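One structure is given below, encoded as structure tokens.
All protein chains but one are shown at their positions in the complex.
So, chain A:
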């Protein structure tokens, strides 16, 4: 009842009294220190969003503040630890945090996997606070988003790298220092190279999705994988993500799969089966970012080759080949469609520019989030209404399948058009349905699959009926 809590409160009181007395009555403080100025400026920023760089402690505090303000719709968790022991923090926003609601699609933003590419990290902190603020203000778009989506935000996948980059003296940060993790591993080259396997499969026959199922054990035992990489892979395996974006810096473009060239050359447009929807997704980001989608924007550096850029978007391999990247890993190991967004010509721009980066990207970040509610979605169940997990949903004409999650729920992003969707599962008879897909929202299509044994029973019954009828007629 009493004890430490009471004492702390008393200390609070005492401090109040002492402070209140010492400050005097309502006087402004003349000649306050620089630290005081910064604090005041910080507190006066928009709605709790402070446009400054956050080191690891501040990052954590910022997320905790969002959680404290929006406990009903948020939850903080960690995906694992960096090499130096920092938590890979994620803040989740949804109307039922911590819970996958059947049918509710899962979204993720991942920033700062290159530690010296800092803008994404900050934008995601701002975004978390923004979503919380807007939700409480009753902003309809945000409220609907949070009610209908489970949004996961990981501001930094490489907190160790960021600390290194941020600790550099002076305003100009190096192009390389802090890029890789503490072990010197470039995380965006560290993922299992599933592109290579797919390209072989394309020639010789074989799947081009959910390749991870066979590789899970290998991943766990692979000593070459950084702890950050492993953490993300487990994260992808645990949660049925549908849509994702991976935030980088050093250029200004929205990049989509495949990242690695088919032939092995340095630049070559290498489209994936879902090229159409990916272009649409990439454009949904870039078109809301004025700088990114500015057709007359000069390249970031004089000699840069941005010939592959169209409307602020680019196919990854057409720009330059990237093996072992996280973007393609998502697409080929899981249901998740991920693009890579380059947010700034400068990797670690001056703090004063952060506010304008937020203004430029705010709408893109929200609009991209909304893309998750496109295409087709629904449930795959058996005839008794039980969910069928790991059922395959294939689309005629698109050589890439998604599979249903634990509750039988699935989501298939598609550009507008007419499609034939087929749901199938081992031991069940496949069913095909025709669907007309608008731009948005997603069309609901459920499947009730009949198992083989059920069908056998049916056929048996039909046979018996027929036999009965025959015998009666023929007087057996």
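One rule holds for everything that comes next: a contact is a pair of C-beta atoms (placed from the backbone, for glycine too) under 8 Å apart; a residue touches a chain by one contact, two chains touch by 3 or more; residues count from 1.
Heads up, the rule we're going with is that contacts and distances are computed from a predicted model.
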item	value
Complex member absent from the view - protein name from UniProt, among "Nucleoporin SEH1 isoform X2", "Pescadillo homolog", "PIGT transamidase" or "Secretogranin-3"	"Secretogranin-3"
Touch criterion as defined above, residue of A:58, A:359 or A:459 at the omitted chain	A:58
Missing-partner contacts on chain A, residue numbers	1-2, 4-27, 29-30, 33, 38-39, 42-43, 48, 52-55, 57-58, 60-61, 64-72, 76-78, 81, 87, 89, 118, 136, 162, 165-171, 173, 348
